[in-house]
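Structure in structure tokens, see below.
One chain of protein is taken out of this complex; the other chains stay put.
Chain naming follows the written order as A, B and C, and within any one chain the residues start at number 1.
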Amino acid sequence: MSDRAPADAAPLWSALRRFASWDAVIIAATALFLVVAASTVEHFGTARNAGHIIVDLAPVLLLALVMTLIVATGEIDLSVASTVGLTGAAMGWMWNHGIALETIMPLTVLLGALLGAVNGLFITGFGLPSLAVTIGTLALYRGLAYVVLGDTAVADWPRDFTGWTLGTIGDTGVPNIVVPLIALALVVGLVLHCTPIGRAVYAAGANPVAAAYSGIAVGRLKCWLYVASGAMAGLVGVFWTLRYSSARADNAYGLELTVVAVVLLGGVSIFGGKGRLPGVLAAVVLLTALQNALRLAHVSTETLTVVTGALLIAAVLAPNLLTAAGDALRSRRRRAAASL
Amino acid sequence: GGTTRGDDEGDGPTGTGGTANPDAEYRTGLSFAMLPKQVNNPYFEASSTGAETVAAELGGEYEFTGPSDASASSQVSYIDTLSQQATDVILLSANDPNALCSSLDQARSGGSVVVTFDSDVDPACRDLFVSQVDSAEVGLALLEMTAEQIDGTGEIAVLSATANATNQNAWIDVMRAELESNPSYADMELVEVVYGDDEDEKSFSETQGLLQAHPDLRAIVSPTTVGIAAAARYLSGSEYQGQVALTGLGTPNQMREFVKDGTVTEFALWDPTALGELAAYTGAAAASGIITGAEGEVFTAGDLGEYTVGADGVVTLGPPTRFNAENIDDFDF
Amino acid sequence: MSEAVPVVALRDVEKSFGAVRALRGAGLELHAGEAHALVGENGAGKSTLIKILAGLYRPDAGAIEIDGEPVDLHDPSAAIAAGIAVIYQEPALFGDLTVAENLFIGRQPRGRLGRIDRAAMDRDATALFERLGVLLEPDRPAKGLSIADQQLVEIAKAISLDARVLVMDEPTAALTSREVERLFDVVRALRAKGTAILFISHRFDEVEALCQRVTVMRDGAHVSTDPMGEVTVDELIRRMVGRELAAMFPRGEAAPGEVVLDVEGLASAERCRDVSFQVRAGEIVALAGLVGAGRSEVVQAVFGVAPREAGRVRVLGRDLPSGNPRAAMRAGVALVPEDRRQQGLLLDLSVMRNATLVRRGRLARFGFLTGAAEQREAAEWTGRLQAKYGRLTDPVATLSGGNQQKIVLAKWLATGPRLLIVDEPTRGIDVATKAEVHRLLSDLAADGVAVLMVSSELLEVLGMADRTLVMREGRLAGELPRADATEEAVMRLATGQTAEAR
Partner (left out) sequence: MTIPAPTRTPTGSTVLDLVLRFRALGLLLALAVLVGATASVNARFLSGQSVRDLLFAAAVTVLLACGMTTVVLTRGIDLSVGSTLGLAAYLTADAMSGGVPVPLAVLIGLLVGLACGAANGAIVHFGKVPPLVATLGTLYVFRGIVYFTAGGSRVNASDLPGGFLDFGNGTLLGVPYLFLIAAAVLAVVALFLRDYRSGRDLYALGSNPEAAALAGIPAGRRLMTAYALSGTLAGLGGVLYAARFGTVDASAGYGMELDIVAAVVVGGVAIFGGSGTVLGAALGALLLTVIDNALPVLSIPPFWQQAIVGALILAAIALDRLVALRAARALRKKGSHVG
């Protein structure tokens, strides 16, 4: 279409919209929020508080990394929090049985991977909907966590290890945990956005049949993603246990909805095929920092709950409304132009 | 090689250090924050009322804050916030004895006094613990009430809160030990412990399950206010009313009806408002240097009277009050 | 005729999607008892015009008139209420509902207390199918129907509306001549009863057989409207594409080389049995047959997207494992599937991502894709096929049907296959592009690529194939060399009337 009317403002609009992808919006919103909060909320801008925020967001961020991939393939994993609980419980059990922590940690991650593989096999092997399967394993894994540890908590973790989870790099005030967080986020981000695997992930989410016709082993891909999700949950299980020096069956109870919420808030489409990691990372920061700021500002828990929900809806609603408004405006302008 | 269990001995209790000055005055202008297991819980609201009164009396600031879910991890975030705000006195009912320690250490090194109440943490991580009652005393009282109601014979079961609840587990352990060792309880048998998770509905259906699983059950002991109310409601509407005894820990307002209709004969509890008051006084005393948490120190908690710090920095409110048809109308909480 | 008030008229309609101006001054008049053809290149705006008529899109400018009165068709139910029934280019059925319910959704016959009368519904559906000469059970779920059967259900649905205006957007693209013939009989009967008909097709023989009047569109604008008898097909094509057309079936002498594909005793999921054939380098082999004969199943089983139950498939002498399209791709096989929306494209993703999807591994450097290589590759191949789209980053869903097909072709041609399997490669493609695709296939064959083509268009089969394999009910019914391949011969094999006829 070579002969476009020069008066048509549409290209400008669509260019603008392309630039202002949801990613960009949520990143900008997060940055803006951090600046505003730092200047208005007492104690928010301190290095110590930043440290708290980072340690607080770590589990959600780690789980959200793989969840982003899973949701991008059009699936979901509601069992992550239960997996954190079960792997943590298993870790406690092994510790009670005198196994060395250096052995326990990889075993725990491996166990997580196994639990993820169970999800993956049910979903891709039997062709069952992931929402249903992972609701089942949500109950199963949490239940098994209670079977393993019962009502006891294992708390005598060595200080070297628990201290590391909260410690900082030298005197820089930067939490130790930042290093693995950034490394893992980079790896996942690169895989998703810059490798053939990432392309396959989006393809599998956008149209699994067409993906299969393009030689993508959709089932295998998804299965591995669940394994990765489980392994990550195992890693979070280790982190959670050491960070709170407490292995308990109810560790990370209810965290799955938070993880799903940040992934959606980050602009990943629940139907798969769309969404980018930077948006999700920004959403994790935004949500954690917002909660932190509200607490510091003595705002009640109730407000926190409402704000979380409202933010989630607004995140998807706002761009839709903007697009609708833009379309309406454009077609009105065009109609007006045509009637001249 | 490798790090295994027992390699790392935890440091002993740190204590607040310094020396106590029993004659000092309560400082004014202290900031108090109460962090319950979870907000929106009537029991803690009552404690909060007590603490708030004391805070006002001492001319301090008061805040009631906390998570809406009873989890240790959420509490950690709140403790971090309070320690940043350099709150003078943190009154805490812990969801986990260990998980909060590192945050509490930070808060204390920042100058906050940490007083736990209702549910303790590792003694090394706090300054003082205000115990509603002595664990042993509660366990014994529960068993005693039960035995009285079923003439010391038959199967009994426990409907507890969450499986990890520190208090409840301690009391249940006392009961277990006593059942084994005390010959006057020889004919009683604890057949099962179930968990209502301090959720009304779950406790309700757990009660159902207990009664069906154990046809010969004589009594249910529910050492949690949510559980006993749910169980009472179930019993009062079922054919088991009057057949199966129910006792435990409950609030008079919730249980009044069931005492009147004969579902429940007697139950016990301490006064949560008084507990809140004592916690606030204890915190204020520690923050004012009147006590340090060492055994044997004495302080005056307003109208509540004089209290002595026990071993491990524990201050005990007093024996639980038993409520029955005769006295229940005298209480309103 | 023009003095009568048209049943429906579209005047000076304009419509844009973002930067794309799909319609710029398009118009059309439909008269009672007349079949009107609408022809134009892919992306000319035919489907868009129809969607405006159907109430799916609202025009940016222009008017819609019914019986001379301007109307506002704000949504599909308004159009249905106005007596406009539409058969869309892409069938859209409710897979979970029964076939009968698909026909009558929203207007099911009702019995007492307003409850749906299922028996009556099934009866009505059966009657309809008999009229169309279709064997479909009214109470089976629509899920699992082949694309042709789906199209037939759509047709039955539109016909059952007894509308004043029947709009058909390439209803025959997936059908073979037998069904087309049946359909036309029914449409002619409707026309005789006074229904106004709008017919879109890229097949001119059909247009000539059915329509009295023909409108040509180009680049979203109206070009001409004439009575059918007054223009030649060549003239129509010239108006459509704005230039003379090259030869439709540019097929030279084939010089078959080594055997590239060797299929022996292939069987798959009860839909094909005992199929054996070979395809050589430089040769175009066509698989012909009636709808549902199992042709697609054969090529899908060869490529590995459908499981193989028995038999062996060898490519260049190497055995292909069953159910593994990746192995097939590695061996140099490419499959352009028949259903581009379900099997060929990621509709929500960009043209670029679609075009480079199967090449993503090759385009990566040190395992990483930066986007530049993909962009280059996508631009090159979509350019070669002259696909029309706004930007490489536009979602494929915004392209016209024919251009979508070109993207699928581009995606697979880019892999440089040794064996190219194309299933209905020109479905929904306009004449000019069709010639283009045919030349492309010829060129590929000339370059030594083995081509296996499934097509329901007999002319295409006869024009392109060096050898024609005819399938019937899941089995190979016979093979015809180029010299013997006539319309009659193919149909005889396909319908199984060989014995009687001889």
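Going forward, contacts are C-beta pairs under 8 Å (C-beta built on N, C-alpha and C of every residue); 3 or more make two chains touch, one makes a residue touch a chain.
Worth saying up front: this structure is predicted, and the values here are computed from it rather than measured.
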item	value
Neighbouring displayed chains - absent chain, whole complex	A, B, C
Full-complex contact with the absent chain, from B:E25, B:D173 or B:E201	B:E201
Option from B:T3, B:S68, B:T265 or B:T321 whose C-beta touches the chain left out	B:S68
Listed residues B:C101, B:V114, B:L143 or B:A163, member touching the removed chain	B:A163
Omitted-chain contact residue, chosen from A:L140, A:L184 or A:A297	A:L140
Touching residues (missing chain, whole complex) on chain A	78, 122, 126-129, 131-133, 135-144, 146-147, 150-151, 254, 257, 260-261, 264, 269-271, 300-313, 316-317, 320-321
Residue ranges of chain C at the interface with the undisplayed chain	54-56, 75-80, 86, 88, 92-98, 101, 105-108, 110, 114-116, 126, 130, 133-137, 139-141, 143-146, 148-149, 152, 177-178, 181-182, 269-271, 290-292, 473, 487-488, 491, 495, 497
For chain B, residues in touch with the removed chain	39-42, 44-45, 48, 68, 163, 192-195, 199-201, 204-206, 208-210, 212-213, 215, 229-230, 233, 237-240, 253-254, 256-257
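Following the convention adopted for this analysis, only the chains that are shown with their structure count from here on.
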item	value
Most centrally placed chain - per-chain CA mean versus overall CA mean	A
Whole-Å separation of chain centres (CA-atom averages), chain B against chain C	74
Chain centre separation (chain A, chain B; CA means) in Å	37
Where chain A and chain C are represented by their mean Cα positions, the distance between them in whole Å	42
Residue ranges of chain B touching chain A (in the complex, touch as defined)	1-8, 10, 39, 63, 65-69, 71-73, 76-78, 80-81, 84-85, 96-102, 122, 162-165, 169, 195
Touch list for chain C against partner chain A, complex	14, 16, 18-21, 58, 60-62, 219, 305, 325-326, 328-329, 335, 337, 342-349, 353, 357-358, 360-361, 364, 367-370, 388, 390, 393, 411
Contact footprint of chain B on chain A as seen in their complex	42-43, 46, 48-49, 52, 56, 95-96, 98-103, 146, 150-153, 155-156, 158-163, 166, 240, 244-246, 248-254, 291-292, 295-296, 298, 300-302, 305
